[in-house]
Structure formats: C-alpha cells, structure tokens
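In this view, the complex is presented without one of its protein chains, the others remaining in place.
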Amino acid sequence: MAPILEVRNLTVAFDTPAGVVHAVNDVSYSIEEGETLGIVGESGSGKSVHVLAMSGLIPRPPGRIVRGEVLFQDEDLLKMSPARLRDIRGSEIGFVFQDPMTSLNPVLTVERQLVEALTRHEGLGARAARARAVELLEMVRIPDAAKRIKNYPHQFSGGMRQRVMIAIGIACRPKLLIADEATTALDVTVQAQILDLMKDLKRETGMTLVWITHDMGVVAGLSDTVQVMYAGRILERGPVDAVFASPRNAYTWGLLQSLPTAERRAAGKLHQIPGSPPDLMNPPPGDPFAPRNTFATDRCRTEVPPLRPAPGSTPDHLVAAWYDLPALLAGGTR
Amino acid sequence: MKPEILSVHDLTKIYRGATEVRAVDGVSFSIAEGEVLGLVGESGSGKSTTGRLVLRLEDPTGGTIQFDGKPIHDVSQSAMKPIRRQMQVVFQDPYAALNPRMTVGDFVGEPLLIHSVCRRGSELRDRVAELFRQVNLDPAMMKRYPHEFSGGQRQRINIARALGLRPRLIVADEPITALDVSIQAQIVNLFKELQEELGLAYLFIAHDLSMVRFLCHRVAVMLKGRIVEIAPTEALFEDPRHPYTQSLLSAIPIPDPKLERARSRINFDRDAHRFAPDDRLVEVAPGHFVMGQP
Partner (left out) sequence: MAQFFKSLAKSRMGLIGFTLLAVLVILALLAPYLDLPNPTRGDLRARMVAPTWTGLFSPGDHPLGTDQLGRDILSRIIHGSRITLTISLFAVVLGGIIGVTLGIVAGYSGRIVDTVLMRLVDMQMAIPLVLFALLIVAALGPSLTNLIIVLALTSWTRYARIVRGQVLVLREREFILSARAAGAGPVRIMLRHILPNVMTPALVVGTLELARVIVMDAALSFLGLGVQPPTPSWGRMLSEGRVYIESAWWVVTFPGLAIALTVLAVNLLGDWLRDYFDPRLRT
C-alpha cells in the first residue's frame, strides 16, 4: 500500500538580514495510513517548521523551499497552487496547534467556527452543519455539548479549548491530522486526558496522526513510530519499542539518559548533554550533533551521516550515525 | 533537626475583583536550613503566588511568614531590604527575567551594589567573575547583552545573580520549565551542586514531578490554593494518599512504551472537587500529611 505521505529530501531555509537560517536539511520519510508518528525534538530541530512548510503555512519570503517533494496521496504539496492547498488544508489534512487562545477567534462562538469549516469543505447546509458540530463536540468529550456549542472560546478552560481545536481539526474527517505541540501548554492531568482522547479517536476513525512534541514520555505513550530530529535533520527513526529499548543515536540516548529515573536519583546526578543547540545560521559541518557528542568520531565532524537501517535491529529502525552506539556503551566508554 | 529558616502559617491571598479569588487559601509549611521543599501543582493551584508572597513581592491577605524566626509578613518594604539579602529568587522565563538593556555583568552585580556589599570597580568585577565561574559561565562574557545568550545560559545568569548575596534561601519559580529538555538536566544538576556546596535551602516551585523527585527532600502538592498533601519525597511518590496526588502521578508520561501501554489513568475532576468545611491536614505517617477529615 502506498504511504499516505511521503517526504523526499525536503530542505527549507529562511533568508533573514542577519544571514540564512538552515531550518530543515534533507528530510526524508514516509507515513503509512493509520500510523501514528511521533516527531520529537527541541527548539531549532525543525520538527514544526518542516510540517508547516509542507502545508504551505510558512511565509515565503523569508521562507524558501530549497528543494524536495512532499507527496500526499501522490500529489506534490510543494507544487500545488495555493488554492488547491487551501482546499486540502482542513478537509484532508487537519491541524491542531499549540495555543488554542490564539488559534481560535475570540469573537466568534465555537459553533460559528465549526460550522465555517463544515460548510466550506463538506458542503453541508446550515442545519446539517450545526448538527454535525454538536456531534463533533461530543466526540471530543465536551460535556453538555449542545449547550456549550454556543459559548465563546474564553468561556472554556485551556483543556476544553484544545478539545475544541481538535474538533475543528477532525471536523472534515481528514485523512491526516497534524498536532504541533498540542498539549505542551496544558497541565499534566489535562494533557493525559487529551492523549487518551486522541487514542480513542484514532480507534474510532482510523486516521493517520502526526504528533509533534518535545516530550519523550508523550511519544512513548502515543506513537507507533518515533522520529528524532535535531538541527533540521532526522537523527533516528523507528518503531517506538525498538528506539526506546535500544537507541542508536547518541542524541536519542542522551535525551533518554537525562530524564530523571530511579537509578539516576540514586546516583545523585542527572546525565547531561553538554553544550547548547546549534546555530542554524552556521550549522557545523558533518553530523549536527557532533559538537555535543562525547562519542563523536572524526568522520562525524566532517561528513553528514546518512539515515540507514541500524545493524541488528528491525529493518525499519533507521539511524544517522557513523559510530556504533551499542558497541561503545558495552565497551564501557561511558 | 536543622533549624527552620522559613515558616509559613495559614498564609492566605485573596484577590477581590469582579469575583473573589482565593489564590492561596490557608497554606502552612516550613523549610529547614539546607532543605529543598518542592511545591507542586497545576494552573490555578496557587504555587507561584505562594512563592511571591514568601518573597513579599505581593502582600498576604492573612497568615504569617517567618524568616529565621522573625515575622516578615507585615513589615514594610524598606524593612524587607536586609531580609532580601538572605532570600533570593530565580524566575521561570530566562528571557523576561533579564533587563534587555543592561549588560549581564551589570545585572549580576546589581544586588551587590544595592546592598553595598562591593564597591564599584575591580572589587565588583572580581566578585561577578567569581559568580560567573560558579555557574560555569565564562567571565569574559560579562560585557554582553542578554540577547546574545541561549536560554540555558540566561538561566545560569539568573542563578549567578541570585547567589551574589550568599542567600540562605532561594525561591525558584519553575526555573527549568521554559528550557529545552537537553538543557534542563544541566540546570538541575547545577541547582543540586550549589545546594550541596553552599548549604542552600530551596523552595522549588514546579509542575514537572520527575525533576522534583530528583531534587527535593520534601514535596507539597497544591490544589486550588491549599496544600492537599505534604510528605518526604519518596513517601509521596511511593505512597500517595490524596486522590489528586494519585491522579497527578498517574498522568506523568513515562518514557517507556511498554509501561505507558500498561498503565491506567486515575482520573480526578478538579472542577467538580470541593473542599469540605472541616478538611485539614492530617498526619497519616511520620512527616506525611494529607488533607482530609480528622
């Protein structure tokens, strides 16, 4: 079966007065229908930018698609006309963003905002659209949906607003739902509820989900596949069990190691990744993580490692590294 | 038992606006010399307000605060000045916490000038350089401006400033929340090192329970302005008694796919929850208090 989304060599740059920011560098991957992909990274990793770029949501200028193809159901999103992209956004690709306060129009009722999406993309008449809107709010478990649909965004709590965002995102039954740090601004108990909701929705609708976050725990609970990004590149990618059990990239390993667990509490000190995130205007040659990587070899510092299957793991576990992490760790080289 | 450096009793803060908001509602706790108390809660819990009340950046509506045995809840702002030498703060947002128009060296040295600890000139510069080194920053960067530093570096600058006066207590209000994950460990390690080296006490306000578990000796959980559970760290995490604490712990994502799939959430409806009129903190185990009926 053809993948629902195929990204090939996507490279995006931003032209600023201070210089060119190389935000996304040669990113290639594909997503199967029904899969949940968790994309993990920190600020500057390119995790959000590449998704926004492929959906036509970055301002150009200063943004610039340097090269690449993004095939959504065999059509290249990057070559589409803005009108066609607008048609696709909302109806076939849904979005949920981080801050519901700014993503929702504060002067329109929730009903208006849902109905707008429904009439535009699904061609429903007013009465049918209103009925479907209430259905959607019920799907995202908002209590008393028929009454609350007439409320304004500020009358909802943060978690509720995010549920409304999700309802808008799935309103037109998109094949692909992209959530960009959708729970980052929420309380941890609210986040847990939203994540449970996403799991239920996936079961009910079978949609493909891309979940972008910086939280390894969230990715572990929600995704089938995890993709670790750094400085605009994919450093590691694979089935979530394989990557967490046996990370092959030093960055992935470092991230997991620096999380406080029982063993590290006993040790009294957290493992820390030295240094700071790279300057995207002057990215280091070679492996972008090399300057902070205690396992880096000379080759890492000069040549960019390709994303290849990790030896000894499942064939879909890919890593970009010149070094063999399990061997280095087993050899006692810390 | 080390002497208490901070003691808060029945602390209350009510905001009277269109509706009355009881941001902090009868909170009591104490911190001993060299101890790290974690104050945990979600939005609306009152934890940040508690931190500001302790620092007297806001005035309490009721209750008492004692620093080193002396009451500070009702003294004037100018009388607070000598106390402020011993009690410092590190804020959450490393960007907003620095004056964008001041060099970082001047910023770190300012408290020393305010309290006349150092004279302007080489004495001040040397002390600032020492502080920079203490937080693993290159003193040569003293003359730069905040925008030239990364988030983690700015937080170090904030910590350096807080250390300048050799305080005995530091109130840290979500100091790592705004930082990238790979930097958080660096800062938390720094906090721990400084605490061990200098014998500092912390009031560590956070919502990230896993970091709290790593750093704190005792933890207090806040809900709607009150402390619902307070216990030594391991006791709280191993044996949470209050339903809200339990739901909070069950909501933390664990970076292990197998464990995540196996767990079940404990739900707690914050909105529906109401405190009973005679709810108090009851000791259920040595040092472990839970809000409930006596």
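Things worth noting here:
Going in written order, the chains are labelled A and B, and every chain counts its residues from 1.
Definition applied: contacts are C-beta pairs under 8 Å (C-beta built on N, C-alpha and C of every residue); 3 or more make two chains touch, one makes a residue touch a chain.
Here the structure is a predicted model, which is why all the values come from computation and not from measurement.
By the touch rule given at the top, the unshown chain touches B in the complete complex. Interface note: of B:Ile14, B:Met80, B:Met141 or B:Val284, the residue touching the hidden chain in the full complex is B:Met80. When the missing chain is restored to the complex, the residue among B:Ala96, B:Ala140 or B:Val282 that touches it is B:Ala96. When you scan B:Asp74, B:Glu148 or B:Glu196 for touch with the missing chain, the hit is B:Glu148. Residues 52, 55, 57, 78, 80-81, 84-85, 87-89, 91-93, 96-102, 107, 110-111, 114-115, 145-148, 158, 161, 165 of subunit B touch the missing chain (whole complex, contact as defined above).
We take it that only the chains that are shown with their structure count from here on.
Look at where the CA atoms of subunit A average out and do the same for subunit B: the two points lie 32 Å apart. Residue ranges of subunit A in contact with subunit B, taken from their complex: 42-43, 157-158, 187-193, 195-196, 214-221, 240-241, 244, 254-256, 258-261, 264-265, 268-274, 276-277. The residues of subunit B lying in touch with subunit A in their complex are 42-43, 150-153, 180-186, 188-189, 192, 207, 209-211, 213-214, 247-248, 250-261, 265, 267-268, 270-271.
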